[in-house]
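Excluded from the complex is one protein chain; the other protein chains are retained at their positions.
Labels run A and B following the written order; every chain starts at residue 1.
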Amino acid sequence: MTANTWQRLKSDRYGMSGLILVAGFAVVALCVWSGLLGQGWSEVSGNRYESASASHWFGTNLLGQDILQRTLFGTATAFEVGLLVTLCSTLLGTVLGGLAGWYSHRWPDEIILWVKGVLDSIPFYLFAAAIAFALQGNPWAMHLAMIITFWTTTARIIRGEVMRIKQLEFIEAARAIGLPGVKTVFRHVLPNTFHILLVQGTIVFVAAVNTEVILSFLGLGIKNGVSWGLMLAESSQEVLAGHFGNFIAAGTSLFLLLMGFNLLADALQDALDTRREFM
Amino acid sequence: MTPPALKIKELSVWLGTGHGRAPVVDNISFSIKAGDATGLVGESGCGKTMTAMAILGLLPASGVSVRSAGIEVNGKDISGLDSLQRRKVLGRDIAMIFQQPATALDPVFTMGQQISAVYRRHASGSKQHIRQTMLGALESVGFSQAEDIAAAYPHQLSGGMRQLAMIAMATVCKPAVIIADEPTTALDSSTRTLILQQLKRLQTVNKTAILFISHDLAVVSQACQDVMVMYCGRLMETTDCQSLFSHARHPYSAGLLSCIPRISETRPAPINSIPGQVPVATELPAGCHFAPRCTRAEAQCRNSVPKLDHENGRGAACFRPL
Partner (left out) sequence: MNTHVQSAGVPLLEIRDLSLRFHRQEQVAVDRVSLSITAGRTMGLVGASGAGKSTIARAILRLVTPDSGEILFKGKNIGLMNSQEMKTTRQRIQLVFQDPSVSLSPRRSVEQTLMEPLQHFAIGDMNHRNEKIREILHTVGLDESALRRYPHQFSSGQQQRIAIARALVTDPDLLIADEAVASLDVSIQAQILQLIQKLQMDFGISILFISHDLAVIRQIADDIAVMYRGQLLEQSPADPFFSHPAHPYSKTLLSFAAGKTPSNWTSDKWYLERSRRSADSTSACVFAGFCPDKMAVCEQIEPAVRDIQHKNQRALEPHCVKCHLYDAEQTNDQ
(Lines give C-alpha, C1' and ligand atoms only; values in the text may rest on other atoms or scores of the structure.)
Protein backbone atom coordinates (compact mmCIF):
# COMPACT_ATOMS: atom_id res chain seq x y z
CA MET A 1 0.00 0.00 0.00
CA THR A 2 2.67 2.51 0.89
CA ALA A 3 4.60 1.62 -2.26
CA ASN A 4 1.62 2.51 -4.41
CA THR A 5 1.08 5.71 -2.47
CA TRP A 6 4.68 6.74 -2.96
CA GLN A 7 4.39 6.05 -6.70
CA ARG A 8 1.37 8.25 -6.98
CA LEU A 9 2.94 10.98 -4.93
CA LYS A 10 6.06 10.94 -7.03
CA SER A 11 4.08 11.54 -10.17
CA ASP A 12 2.35 14.59 -8.75
CA ARG A 13 4.57 17.56 -9.64
CA TYR A 14 2.94 20.02 -7.31
CA GLY A 15 3.00 17.56 -4.49
CA MET A 16 6.65 16.81 -4.98
CA SER A 17 7.57 20.48 -5.03
CA GLY A 18 5.63 20.83 -1.80
CA LEU A 19 7.52 17.94 -0.33
CA ILE A 20 10.85 19.42 -1.36
CA LEU A 21 10.00 22.78 0.16
CA VAL A 22 8.95 21.22 3.43
CA ALA A 23 11.95 18.94 3.49
CA GLY A 24 14.25 21.88 2.83
CA PHE A 25 12.84 23.85 5.71
CA ALA A 26 12.96 20.78 7.91
CA VAL A 27 16.67 20.38 7.23
CA VAL A 28 17.24 24.00 8.20
CA ALA A 29 15.31 23.46 11.41
CA LEU A 30 17.42 20.42 12.23
CA CYS A 31 20.57 22.43 11.65
CA VAL A 32 19.36 25.13 13.97
CA TRP A 33 18.49 22.64 16.69
CA SER A 34 21.85 21.00 16.41
CA GLY A 35 23.62 24.30 16.65
CA LEU A 36 24.87 24.56 13.09
CA LEU A 37 22.84 27.54 11.96
CA GLY A 38 20.99 30.54 13.22
CA GLN A 39 22.77 30.73 16.53
CA GLY A 40 23.40 34.42 16.25
CA TRP A 41 19.76 35.40 16.23
CA SER A 42 19.97 37.60 19.31
CA GLU A 43 23.41 39.10 19.05
CA VAL A 44 23.78 42.63 17.89
CA SER A 45 26.23 42.30 15.09
CA GLY A 46 25.73 45.41 13.07
CA ASN A 47 24.28 48.87 12.88
CA ARG A 48 20.57 49.31 12.89
CA TYR A 49 18.72 48.98 9.64
CA GLU A 50 21.67 48.01 7.54
CA SER A 51 20.63 46.96 4.07
CA ALA A 52 21.57 43.63 2.55
CA SER A 53 25.31 43.16 2.27
CA ALA A 54 27.93 40.45 2.23
CA SER A 55 28.12 40.18 5.99
CA HIS A 56 24.40 40.50 6.51
CA TRP A 57 22.58 38.81 3.62
CA PHE A 58 19.18 40.13 4.64
CA GLY A 59 20.42 43.21 6.45
CA THR A 60 19.79 44.04 10.08
CA ASN A 61 16.77 45.02 12.07
CA LEU A 62 15.96 47.79 14.52
CA LEU A 63 18.45 46.54 17.08
CA GLY A 64 21.18 45.65 14.62
CA GLN A 65 20.47 41.97 14.76
CA ASP A 66 21.14 39.91 11.67
CA ILE A 67 17.86 39.20 9.90
CA LEU A 68 19.14 36.08 8.22
CA GLN A 69 20.10 34.54 11.54
CA ARG A 70 16.70 35.39 12.92
CA THR A 71 14.97 33.95 9.88
CA LEU A 72 16.87 30.69 10.23
CA PHE A 73 16.03 30.48 13.89
CA GLY A 74 12.45 31.25 13.04
CA THR A 75 12.36 28.10 10.91
CA ALA A 76 13.16 26.04 13.95
CA THR A 77 10.49 27.84 15.95
CA ALA A 78 7.92 27.22 13.26
CA PHE A 79 8.69 23.52 13.27
CA GLU A 80 8.77 23.37 17.03
CA VAL A 81 5.36 24.94 17.32
CA GLY A 82 3.98 23.04 14.37
CA LEU A 83 5.24 19.61 15.35
CA LEU A 84 4.42 19.85 19.03
CA VAL A 85 0.93 21.14 18.47
CA THR A 86 0.27 18.69 15.63
CA LEU A 87 1.47 15.63 17.46
CA CYS A 88 -0.25 16.38 20.75
CA SER A 89 -3.52 17.63 19.37
CA THR A 90 -3.72 14.80 16.84
CA LEU A 91 -3.07 12.24 19.53
CA LEU A 92 -5.63 13.75 21.83
CA GLY A 93 -8.14 14.20 19.04
CA THR A 94 -7.71 10.65 17.81
CA VAL A 95 -8.15 9.05 21.21
CA LEU A 96 -11.11 11.18 22.20
CA GLY A 97 -12.68 11.12 18.75
CA GLY A 98 -12.17 7.38 18.56
CA LEU A 99 -13.86 6.76 21.89
CA ALA A 100 -16.68 9.15 21.03
CA GLY A 101 -17.27 7.40 17.72
CA TRP A 102 -17.09 3.90 19.15
CA TYR A 103 -19.45 4.68 22.01
CA SER A 104 -21.54 6.97 19.85
CA HIS A 105 -24.78 8.18 21.40
CA ARG A 106 -23.77 6.76 24.75
CA TRP A 107 -22.34 8.65 27.70
CA PRO A 108 -18.63 8.80 26.67
CA ASP A 109 -19.72 10.29 23.38
CA GLU A 110 -22.07 12.75 25.06
CA ILE A 111 -19.37 13.96 27.43
CA ILE A 112 -16.72 14.33 24.78
CA LEU A 113 -19.11 16.13 22.46
CA TRP A 114 -20.08 18.48 25.26
CA VAL A 115 -16.45 19.34 26.03
CA LYS A 116 -15.82 19.80 22.33
CA GLY A 117 -18.79 22.09 22.04
CA VAL A 118 -17.63 24.25 24.93
CA LEU A 119 -14.10 24.55 23.60
CA ASP A 120 -15.27 25.36 20.12
CA SER A 121 -17.44 28.14 21.43
CA ILE A 122 -14.66 30.04 23.17
CA PRO A 123 -13.01 32.68 21.00
CA PHE A 124 -9.56 31.28 20.52
CA TYR A 125 -7.41 34.34 21.07
CA LEU A 126 -9.25 35.20 24.24
CA PHE A 127 -8.60 31.69 25.41
CA ALA A 128 -4.91 31.92 24.54
CA ALA A 129 -4.63 35.17 26.45
CA ALA A 130 -6.38 33.62 29.44
CA ILE A 131 -4.02 30.65 29.47
CA ALA A 132 -0.99 32.90 29.16
CA PHE A 133 -2.21 34.92 32.07
CA ALA A 134 -3.04 31.89 34.15
CA LEU A 135 0.36 30.36 33.55
CA GLN A 136 2.15 33.58 34.39
CA GLY A 137 3.90 34.00 31.09
CA ASN A 138 5.13 30.41 30.82
CA PRO A 139 6.74 29.94 27.39
CA TRP A 140 4.64 26.86 26.74
CA ALA A 141 1.36 28.65 27.33
CA MET A 142 0.94 29.31 23.64
CA HIS A 143 1.47 25.67 22.67
CA LEU A 144 -0.89 24.51 25.38
CA ALA A 145 -3.62 26.86 24.27
CA MET A 146 -3.35 25.56 20.74
CA ILE A 147 -3.31 21.91 21.73
CA ILE A 148 -6.34 22.30 23.95
CA THR A 149 -8.37 23.83 21.15
CA PHE A 150 -7.05 22.19 18.01
CA TRP A 151 -7.84 18.61 19.02
CA THR A 152 -11.54 19.20 18.44
CA THR A 153 -11.31 19.32 14.64
CA THR A 154 -9.39 16.07 14.50
CA ALA A 155 -11.78 14.51 16.98
CA ARG A 156 -14.80 15.44 14.93
CA ILE A 157 -13.33 13.89 11.80
CA ILE A 158 -12.17 10.75 13.58
CA ARG A 159 -15.50 10.35 15.31
CA GLY A 160 -17.28 10.36 11.96
CA GLU A 161 -14.83 7.89 10.47
CA VAL A 162 -15.08 5.54 13.43
CA MET A 163 -18.84 5.61 13.24
CA ARG A 164 -18.57 4.61 9.59
CA ILE A 165 -15.92 1.95 10.07
CA LYS A 166 -17.61 0.22 12.95
CA GLN A 167 -20.45 -0.78 10.63
CA LEU A 168 -18.07 -2.77 8.45
CA GLU A 169 -17.98 -6.51 8.67
CA PHE A 170 -14.44 -6.94 9.88
CA ILE A 171 -15.44 -5.13 13.05
CA GLU A 172 -18.37 -7.48 13.41
CA ALA A 173 -15.92 -10.34 12.95
CA ALA A 174 -13.88 -9.00 15.86
CA ARG A 175 -16.99 -8.74 18.01
CA ALA A 176 -17.98 -12.25 16.98
CA ILE A 177 -14.95 -13.70 18.70
CA GLY A 178 -15.68 -11.53 21.69
CA LEU A 179 -12.84 -9.04 21.31
CA PRO A 180 -13.32 -6.22 23.86
CA GLY A 181 -14.32 -2.82 22.54
CA VAL A 182 -11.15 -0.96 23.42
CA LYS A 183 -8.92 -3.54 21.74
CA THR A 184 -11.12 -3.47 18.66
CA VAL A 185 -10.91 0.30 18.43
CA PHE A 186 -7.16 0.46 18.71
CA ARG A 187 -6.34 -2.63 16.71
CA HIS A 188 -8.90 -2.59 13.93
CA VAL A 189 -10.63 0.77 13.74
CA LEU A 190 -8.02 3.45 14.27
CA PRO A 191 -5.38 1.99 11.95
CA ASN A 192 -7.89 2.54 9.18
CA THR A 193 -7.93 6.24 9.93
CA PHE A 194 -4.22 6.85 9.50
CA HIS A 195 -4.56 8.15 5.97
CA ILE A 196 -6.98 10.77 7.19
CA LEU A 197 -4.77 11.65 10.12
CA LEU A 198 -1.80 12.21 7.86
CA VAL A 199 -3.63 14.76 5.79
CA GLN A 200 -5.25 16.30 8.83
CA GLY A 201 -1.83 16.55 10.48
CA THR A 202 -0.46 18.71 7.71
CA ILE A 203 -3.48 20.97 7.96
CA VAL A 204 -3.04 21.34 11.71
CA PHE A 205 0.64 22.17 11.22
CA VAL A 206 -0.27 25.02 8.91
CA ALA A 207 -2.93 26.24 11.33
CA ALA A 208 -0.50 26.16 14.23
CA VAL A 209 2.13 28.20 12.45
CA ASN A 210 -0.46 30.70 11.26
CA THR A 211 -1.87 31.02 14.74
CA GLU A 212 1.55 31.70 16.17
CA VAL A 213 1.90 34.64 13.81
CA ILE A 214 -1.26 36.24 15.09
CA LEU A 215 -0.38 35.48 18.69
CA SER A 216 2.91 37.26 18.16
CA PHE A 217 1.08 40.34 17.00
CA LEU A 218 -0.89 40.18 20.21
CA GLY A 219 2.24 39.81 22.24
CA LEU A 220 1.28 36.31 23.25
CA GLY A 221 3.76 34.58 21.01
CA ILE A 222 7.11 33.01 21.60
CA LYS A 223 9.10 34.09 24.62
CA ASN A 224 12.65 32.81 24.43
CA GLY A 225 13.67 33.06 20.85
CA VAL A 226 12.39 34.53 17.68
CA SER A 227 9.75 33.44 15.26
CA TRP A 228 8.61 34.68 11.90
CA GLY A 229 5.48 35.87 13.58
CA LEU A 230 7.50 38.00 15.91
CA MET A 231 9.52 39.35 13.01
CA LEU A 232 6.37 40.21 11.13
CA ALA A 233 4.98 41.92 14.20
CA GLU A 234 8.17 43.93 14.54
CA SER A 235 8.08 44.82 10.89
CA SER A 236 4.61 46.34 10.99
CA GLN A 237 6.07 49.61 12.23
CA GLU A 238 9.32 49.35 10.31
CA VAL A 239 7.66 49.03 6.96
CA LEU A 240 6.09 52.44 7.35
CA ALA A 241 9.55 53.85 7.81
CA GLY A 242 10.75 52.13 4.64
CA HIS A 243 12.65 49.19 6.14
CA PHE A 244 11.45 46.01 4.48
CA GLY A 245 14.10 43.53 5.53
CA ASN A 246 12.19 41.83 8.34
CA PHE A 247 8.95 41.78 6.44
CA ILE A 248 10.31 40.26 3.28
CA ALA A 249 12.41 37.65 5.03
CA ALA A 250 9.75 36.47 7.44
CA GLY A 251 6.85 36.88 5.06
CA THR A 252 8.47 34.98 2.25
CA SER A 253 9.64 32.15 4.48
CA LEU A 254 6.23 31.78 6.01
CA PHE A 255 4.57 31.80 2.65
CA LEU A 256 6.93 29.21 1.20
CA LEU A 257 6.69 26.80 4.12
CA LEU A 258 2.92 26.94 4.36
CA MET A 259 2.53 26.72 0.60
CA GLY A 260 4.75 23.67 0.63
CA PHE A 261 2.63 22.04 3.32
CA ASN A 262 -0.59 22.82 1.52
CA LEU A 263 0.66 21.34 -1.72
CA LEU A 264 1.88 18.30 0.16
CA ALA A 265 -1.43 17.88 1.97
CA ASP A 266 -3.45 17.97 -1.24
CA ALA A 267 -1.10 15.58 -2.99
CA LEU A 268 -1.11 13.19 -0.02
CA GLN A 269 -4.87 13.17 0.01
CA ASP A 270 -4.93 12.18 -3.66
CA ALA A 271 -2.15 9.64 -3.31
CA LEU A 272 -3.73 7.95 -0.30
CA ASP A 273 -7.17 7.80 -1.85
CA THR A 274 -7.31 4.12 -2.71
CA ARG A 275 -10.66 4.45 -4.38
CA ARG A 276 -9.00 6.12 -7.29
CA GLU A 277 -7.56 2.76 -8.17
CA PHE A 278 -9.24 2.49 -11.53
CA MET A 279 -10.06 -1.05 -12.56
CA MET B 1 -31.81 -3.99 -44.91
CA THR B 2 -32.21 -2.11 -41.66
CA PRO B 3 -28.98 -1.87 -39.73
CA PRO B 4 -28.82 -3.69 -36.41
CA ALA B 5 -29.74 -1.64 -33.36
CA LEU B 6 -26.24 -2.00 -31.97
CA LYS B 7 -23.12 -2.94 -33.88
CA ILE B 8 -19.68 -3.06 -32.34
CA LYS B 9 -16.66 -3.46 -34.57
CA GLU B 10 -13.26 -4.40 -33.16
CA LEU B 11 -13.54 -2.61 -29.86
CA SER B 12 -10.46 -2.57 -27.67
CA VAL B 13 -9.72 -0.85 -24.39
CA TRP B 14 -6.30 -0.42 -22.86
CA LEU B 15 -5.60 0.61 -19.32
CA GLY B 16 -2.29 2.33 -18.88
CA THR B 17 -0.86 0.64 -15.83
CA GLY B 18 2.56 1.18 -14.39
CA HIS B 19 3.83 -2.15 -15.62
CA GLY B 20 2.88 -1.72 -19.23
CA ARG B 21 -0.35 -1.44 -21.09
CA ALA B 22 -2.79 -4.27 -20.61
CA PRO B 23 -5.76 -4.70 -22.97
CA VAL B 24 -8.78 -5.26 -20.81
CA VAL B 25 -11.06 -5.49 -23.82
CA ASP B 26 -9.42 -7.15 -26.79
CA ASN B 27 -10.94 -6.71 -30.24
CA ILE B 28 -14.58 -7.40 -29.52
CA SER B 29 -17.12 -7.41 -32.33
CA PHE B 30 -20.81 -8.21 -32.18
CA SER B 31 -24.21 -6.89 -33.18
CA ILE B 32 -27.70 -6.96 -31.74
CA LYS B 33 -30.87 -6.53 -33.77
CA ALA B 34 -33.84 -4.47 -32.66
CA GLY B 35 -36.02 -6.40 -30.26
CA ASP B 36 -33.31 -8.96 -29.44
CA ALA B 37 -31.60 -9.53 -26.14
CA THR B 38 -28.03 -10.75 -26.08
CA GLY B 39 -26.16 -11.67 -22.96
CA LEU B 40 -22.53 -10.85 -22.30
CA VAL B 41 -21.36 -13.33 -19.72
CA GLY B 42 -18.09 -13.54 -17.87
CA GLU B 43 -16.52 -13.44 -14.46
CA SER B 44 -15.40 -10.36 -12.56
CA GLY B 45 -12.56 -8.64 -14.29
CA CYS B 46 -13.19 -10.18 -17.70
CA GLY B 47 -13.92 -6.79 -19.19
CA LYS B 48 -17.67 -6.87 -19.67
CA THR B 49 -18.43 -3.71 -17.72
CA MET B 50 -15.47 -2.04 -19.40
CA THR B 51 -17.05 -2.94 -22.73
CA ALA B 52 -20.31 -1.30 -21.74
CA MET B 53 -18.58 1.84 -20.52
CA ALA B 54 -16.52 2.01 -23.68
CA ILE B 55 -19.62 1.74 -25.85
CA LEU B 56 -21.22 4.60 -23.98
CA GLY B 57 -18.03 6.60 -23.93
CA LEU B 58 -18.05 6.83 -20.14
CA LEU B 59 -14.44 5.91 -19.57
CA PRO B 60 -12.11 8.64 -18.31
CA ALA B 61 -9.92 10.31 -20.85
CA SER B 62 -6.63 9.83 -19.05
CA GLY B 63 -5.06 6.49 -18.36
CA VAL B 64 -7.48 4.71 -20.65
CA SER B 65 -7.55 4.41 -24.41
CA VAL B 66 -10.44 3.13 -26.46
CA ARG B 67 -10.11 2.06 -30.08
CA SER B 68 -12.71 0.67 -32.38
CA ALA B 69 -13.58 0.36 -36.03
CA GLY B 70 -17.07 1.55 -35.16
CA ILE B 71 -19.72 1.70 -32.48
CA GLU B 72 -22.99 2.03 -34.33
CA VAL B 73 -26.42 2.65 -32.92
CA ASN B 74 -29.05 2.17 -35.63
CA GLY B 75 -26.34 2.57 -38.20
CA LYS B 76 -24.96 5.80 -36.79
CA ASP B 77 -21.39 5.67 -35.53
CA ILE B 78 -21.08 7.21 -32.06
CA SER B 79 -17.46 6.36 -31.36
CA GLY B 80 -16.07 9.58 -32.71
CA LEU B 81 -18.46 11.97 -31.03
CA ASP B 82 -17.23 14.70 -28.76
CA SER B 83 -18.71 14.98 -25.29
CA LEU B 84 -21.39 17.49 -26.30
CA GLN B 85 -22.70 15.36 -29.14
CA ARG B 86 -22.41 12.27 -27.01
CA ARG B 87 -24.63 13.78 -24.33
CA LYS B 88 -27.38 14.06 -26.91
CA VAL B 89 -27.11 10.38 -27.71
CA LEU B 90 -26.93 8.97 -24.20
CA GLY B 91 -30.36 8.47 -22.76
CA ARG B 92 -32.09 9.07 -26.06
CA ASP B 93 -30.63 6.45 -28.39
CA ILE B 94 -28.76 4.27 -25.93
CA ALA B 95 -29.17 4.02 -22.18
CA MET B 96 -27.69 2.06 -19.33
CA ILE B 97 -29.12 0.32 -16.28
CA PHE B 98 -26.60 -0.08 -13.52
CA GLN B 99 -25.98 -2.81 -11.05
CA GLN B 100 -26.42 -0.98 -7.80
CA PRO B 101 -29.57 1.08 -8.02
CA ALA B 102 -28.91 2.39 -4.54
CA THR B 103 -25.75 4.20 -5.60
CA ALA B 104 -26.76 4.94 -9.18
CA LEU B 105 -29.65 7.12 -8.03
CA ASP B 106 -29.32 10.54 -6.49
CA PRO B 107 -30.58 10.38 -2.91
CA VAL B 108 -31.73 13.99 -2.69
CA PHE B 109 -34.16 13.94 -5.57
CA THR B 110 -37.41 12.04 -5.89
CA MET B 111 -37.76 9.36 -8.53
CA GLY B 112 -40.15 11.58 -10.42
CA GLN B 113 -37.65 14.41 -10.49
CA GLN B 114 -34.87 12.16 -11.70
CA ILE B 115 -36.88 10.55 -14.46
CA SER B 116 -38.26 13.89 -15.62
CA ALA B 117 -34.74 15.29 -15.69
CA VAL B 118 -33.67 12.60 -18.13
CA TYR B 119 -36.65 13.28 -20.35
CA ARG B 120 -36.17 17.04 -20.28
CA ARG B 121 -32.61 16.64 -21.44
CA HIS B 122 -33.68 15.11 -24.72
CA ALA B 123 -37.16 16.41 -25.37
CA SER B 124 -39.16 19.45 -24.56
CA GLY B 125 -42.74 20.02 -23.66
CA SER B 126 -45.05 21.52 -21.13
CA LYS B 127 -44.80 20.57 -17.50
CA GLN B 128 -47.95 18.54 -17.94
CA HIS B 129 -46.52 16.62 -20.83
CA ILE B 130 -43.29 15.86 -19.04
CA ARG B 131 -45.15 14.66 -15.99
CA GLN B 132 -47.42 12.46 -18.07
CA THR B 133 -44.48 10.96 -19.87
CA MET B 134 -42.68 10.32 -16.59
CA LEU B 135 -45.70 8.64 -15.06
CA GLY B 136 -46.17 6.67 -18.25
CA ALA B 137 -42.61 5.39 -17.99
CA LEU B 138 -43.24 4.25 -14.43
CA GLU B 139 -46.47 2.57 -15.40
CA SER B 140 -44.82 0.83 -18.30
CA VAL B 141 -42.48 -0.97 -15.92
CA GLY B 142 -45.37 -2.26 -13.92
CA PHE B 143 -46.01 0.29 -11.20
CA SER B 144 -49.74 0.67 -10.90
CA GLN B 145 -49.20 3.33 -8.22
CA ALA B 146 -46.93 5.43 -10.40
CA GLU B 147 -47.70 8.65 -8.54
CA ASP B 148 -46.56 7.18 -5.23
CA ILE B 149 -43.31 6.00 -6.73
CA ALA B 150 -42.74 9.34 -8.42
CA ALA B 151 -43.06 11.12 -5.10
CA ALA B 152 -40.72 8.73 -3.30
CA TYR B 153 -37.02 9.16 -2.65
CA PRO B 154 -34.69 6.30 -3.56
CA HIS B 155 -34.11 5.22 0.02
CA GLN B 156 -37.81 4.82 0.54
CA LEU B 157 -38.00 2.12 -2.08
CA SER B 158 -36.85 -1.45 -1.80
CA GLY B 159 -34.01 -2.72 -3.98
CA GLY B 160 -36.28 -4.24 -6.59
CA MET B 161 -38.43 -1.14 -6.84
CA ARG B 162 -35.38 1.02 -7.27
CA GLN B 163 -34.19 -1.17 -10.08
CA LEU B 164 -37.57 -0.95 -11.80
CA ALA B 165 -37.51 2.80 -11.37
CA MET B 166 -34.04 2.80 -12.95
CA ILE B 167 -35.45 0.92 -15.89
CA ALA B 168 -38.19 3.52 -16.17
CA MET B 169 -35.51 6.20 -16.15
CA ALA B 170 -33.56 4.45 -18.85
CA THR B 171 -36.54 3.91 -21.08
CA VAL B 172 -38.40 7.20 -20.74
CA CYS B 173 -36.96 8.41 -24.05
CA LYS B 174 -37.53 5.05 -25.67
CA PRO B 175 -33.92 4.36 -26.63
CA ALA B 176 -33.11 1.86 -29.33
CA VAL B 177 -30.54 0.09 -27.18
CA ILE B 178 -30.34 -0.60 -23.48
CA ILE B 179 -27.27 -1.92 -21.76
CA ALA B 180 -28.17 -3.63 -18.50
CA ASP B 181 -25.16 -4.22 -16.26
CA GLU B 182 -25.90 -6.95 -13.73
CA PRO B 183 -29.43 -5.63 -13.20
CA THR B 184 -30.60 -8.52 -11.06
CA THR B 185 -27.48 -9.46 -9.14
CA ALA B 186 -28.37 -7.87 -5.86
CA LEU B 187 -31.99 -9.01 -5.93
CA ASP B 188 -33.85 -12.03 -4.69
CA SER B 189 -35.56 -14.53 -6.95
CA SER B 190 -39.07 -13.09 -7.05
CA THR B 191 -37.80 -9.60 -7.77
CA ARG B 192 -35.44 -10.95 -10.36
CA THR B 193 -38.29 -12.65 -12.17
CA LEU B 194 -40.19 -9.39 -12.20
CA ILE B 195 -37.27 -7.41 -13.59
CA LEU B 196 -36.68 -9.95 -16.31
CA GLN B 197 -40.36 -9.85 -17.22
CA GLN B 198 -40.18 -6.09 -17.61
CA LEU B 199 -37.11 -6.30 -19.76
CA LYS B 200 -38.85 -8.82 -21.99
CA ARG B 201 -41.76 -6.44 -22.36
CA LEU B 202 -39.40 -3.73 -23.51
CA GLN B 203 -38.12 -6.01 -26.17
CA THR B 204 -41.55 -6.86 -27.54
CA VAL B 205 -43.34 -3.57 -27.09
CA ASN B 206 -40.63 -1.02 -27.84
CA LYS B 207 -38.45 -3.27 -29.94
CA THR B 208 -35.54 -2.29 -27.75
CA ALA B 209 -32.29 -4.15 -28.22
CA ILE B 210 -30.82 -5.26 -24.93
CA LEU B 211 -27.24 -6.04 -24.06
CA PHE B 212 -27.51 -7.99 -20.83
CA ILE B 213 -24.28 -8.14 -18.90
CA SER B 214 -23.99 -10.67 -16.12
CA HIS B 215 -21.77 -13.23 -14.50
CA ASP B 216 -24.80 -15.45 -13.99
CA LEU B 217 -25.37 -17.76 -16.95
CA ALA B 218 -28.65 -18.98 -15.51
CA VAL B 219 -30.16 -15.49 -15.44
CA VAL B 220 -28.89 -14.76 -18.91
CA SER B 221 -30.52 -17.90 -20.22
CA GLN B 222 -33.83 -16.69 -18.83
CA ALA B 223 -33.46 -13.21 -20.22
CA CYS B 224 -31.76 -13.56 -23.59
CA GLN B 225 -31.91 -15.42 -26.84
CA ASP B 226 -28.21 -15.17 -27.63
CA VAL B 227 -25.17 -15.15 -25.43
CA MET B 228 -21.51 -14.20 -25.68
CA VAL B 229 -19.01 -15.64 -23.25
CA MET B 230 -16.11 -13.41 -22.34
CA TYR B 231 -12.82 -14.26 -20.67
CA CYS B 232 -9.86 -11.96 -20.06
CA GLY B 233 -11.08 -9.38 -22.51
CA ARG B 234 -11.83 -11.72 -25.37
CA LEU B 235 -14.99 -13.36 -26.63
CA MET B 236 -14.65 -17.09 -26.24
CA GLU B 237 -17.96 -18.19 -27.67
CA THR B 238 -21.04 -16.64 -29.23
CA THR B 239 -24.17 -18.65 -29.76
CA ASP B 240 -27.81 -18.84 -28.79
CA CYS B 241 -28.63 -19.73 -25.21
CA GLN B 242 -30.25 -23.04 -25.89
CA SER B 243 -27.27 -24.29 -27.85
CA LEU B 244 -24.89 -23.13 -25.17
CA PHE B 245 -26.68 -25.04 -22.49
CA SER B 246 -27.17 -28.17 -24.51
CA HIS B 247 -23.81 -28.27 -26.21
CA ALA B 248 -21.24 -25.63 -25.37
CA ARG B 249 -18.31 -25.69 -27.78
CA HIS B 250 -15.69 -23.75 -25.87
CA PRO B 251 -14.07 -25.52 -22.90
CA TYR B 252 -14.43 -22.38 -20.79
CA SER B 253 -18.16 -22.16 -21.48
CA ALA B 254 -18.53 -25.81 -20.66
CA GLY B 255 -16.52 -25.30 -17.49
CA LEU B 256 -18.70 -22.39 -16.41
CA LEU B 257 -21.84 -24.38 -17.06
CA SER B 258 -20.61 -27.27 -14.96
CA CYS B 259 -20.01 -24.88 -12.05
CA ILE B 260 -23.60 -23.76 -11.87
CA PRO B 261 -25.41 -25.35 -8.96
CA ARG B 262 -28.76 -26.77 -9.96
CA ILE B 263 -31.89 -27.65 -8.13
CA SER B 264 -32.77 -31.26 -8.57
CA GLU B 265 -35.00 -33.75 -6.91
CA THR B 266 -32.16 -36.02 -5.98
CA ARG B 267 -29.01 -34.97 -4.21
CA PRO B 268 -26.72 -33.53 -6.87
CA ALA B 269 -23.23 -34.77 -7.52
CA PRO B 270 -20.41 -32.80 -5.90
CA ILE B 271 -19.99 -29.60 -7.77
CA ASN B 272 -17.30 -29.10 -10.39
CA SER B 273 -15.02 -26.14 -10.58
CA ILE B 274 -12.55 -24.80 -13.10
CA PRO B 275 -9.04 -25.36 -11.77
CA GLY B 276 -6.74 -22.41 -11.32
CA GLN B 277 -7.36 -18.69 -11.19
CA VAL B 278 -8.30 -15.98 -13.63
CA PRO B 279 -4.98 -14.36 -14.61
CA VAL B 280 -4.27 -10.80 -13.63
CA ALA B 281 -4.69 -8.30 -16.46
CA THR B 282 -0.98 -7.48 -16.45
CA GLU B 283 0.08 -11.11 -16.71
CA LEU B 284 -2.09 -12.50 -19.46
CA PRO B 285 -0.77 -15.72 -20.96
CA ALA B 286 0.31 -15.66 -24.59
CA GLY B 287 -1.87 -17.45 -27.09
CA CYS B 288 -5.28 -18.46 -25.86
CA HIS B 289 -5.84 -16.84 -22.50
CA PHE B 290 -7.69 -19.86 -21.20
CA ALA B 291 -5.00 -22.36 -22.18
CA PRO B 292 -3.30 -22.67 -18.74
CA ARG B 293 -6.58 -23.79 -17.18
CA CYS B 294 -7.86 -25.82 -20.09
CA THR B 295 -7.80 -29.61 -20.01
CA ARG B 296 -7.74 -29.78 -23.77
CA ALA B 297 -4.91 -27.34 -24.37
CA GLU B 298 -2.09 -28.19 -26.75
CA ALA B 299 1.04 -26.41 -27.92
CA GLN B 300 -0.89 -24.54 -30.60
CA CYS B 301 -3.18 -23.09 -27.96
CA ARG B 302 -0.28 -21.57 -26.08
CA ASN B 303 1.42 -20.12 -29.12
CA SER B 304 -1.30 -18.55 -31.19
CA VAL B 305 -4.59 -16.87 -30.56
CA PRO B 306 -7.65 -18.76 -31.78
CA LYS B 307 -10.06 -16.53 -33.63
CA LEU B 308 -13.76 -16.53 -33.19
CA ASP B 309 -15.06 -18.31 -36.25
CA HIS B 310 -18.66 -17.56 -37.08
CA GLU B 311 -20.82 -20.06 -38.81
CA ASN B 312 -24.56 -19.62 -38.68
CA GLY B 313 -24.10 -17.08 -35.88
CA ARG B 314 -22.29 -19.59 -33.70
CA GLY B 315 -18.63 -19.42 -33.00
CA ALA B 316 -16.04 -20.58 -30.55
CA ALA B 317 -12.56 -19.11 -30.29
CA CYS B 318 -10.88 -22.45 -29.86
CA PHE B 319 -8.53 -24.71 -31.79
CA ARG B 320 -10.10 -27.78 -30.26
CA PRO B 321 -13.74 -27.01 -29.64
CA LEU B 322 -15.88 -29.61 -27.96
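Keep this in mind: contacts are C-beta pairs under 8 Å (C-beta built on N, C-alpha and C of every residue); 3 or more make two chains touch, one makes a residue touch a chain.
Quick caveat: nothing in here was measured; it's all calculated off a predicted structure.
Asks: Which of these, B:Leu194, B:Leu244 or B:Ala317, touches the one chain of the complex that we don't see?
Replies: B:Leu194
Asks: Of B:Lys127, B:His155 or B:Arg267, which one is in contact with the hidden chain?
Replies: B:Arg267
Asks: Among B:Arg67, B:His215 or B:Arg302, which one is in touch with the chain left out?
Replies: Residue touching the chain left out of view: B:His215.
Asks: For a quick check of understanding: of B:Ala123, B:Ala151 or B:Cys259, which residue touches the chain that isn't displayed?
Replies: B:Cys259
Asks: Since one chain has been left out of the picture, which residues of chain B touch it in the full complex?
Replies: Output for chain B: 43-44, 142-145, 158, 160-161, 188-194, 197, 215-218, 222, 255-256, 259-268, 270-274, 277-278.
Asks: If the hidden chain were put back, which residues of chain A would touch it?
Replies: Chain A touches the chain not shown through residues 1, 168-170, 172-179, 187-188, 191-192, 194, 274.
Following the convention adopted for this analysis, only the chains that are shown with their structure count from here on.
Asks: Roughly how far is chain A from chain B, centre to centre by C-alpha average, rounded to an integer in Å?
Replies: 50
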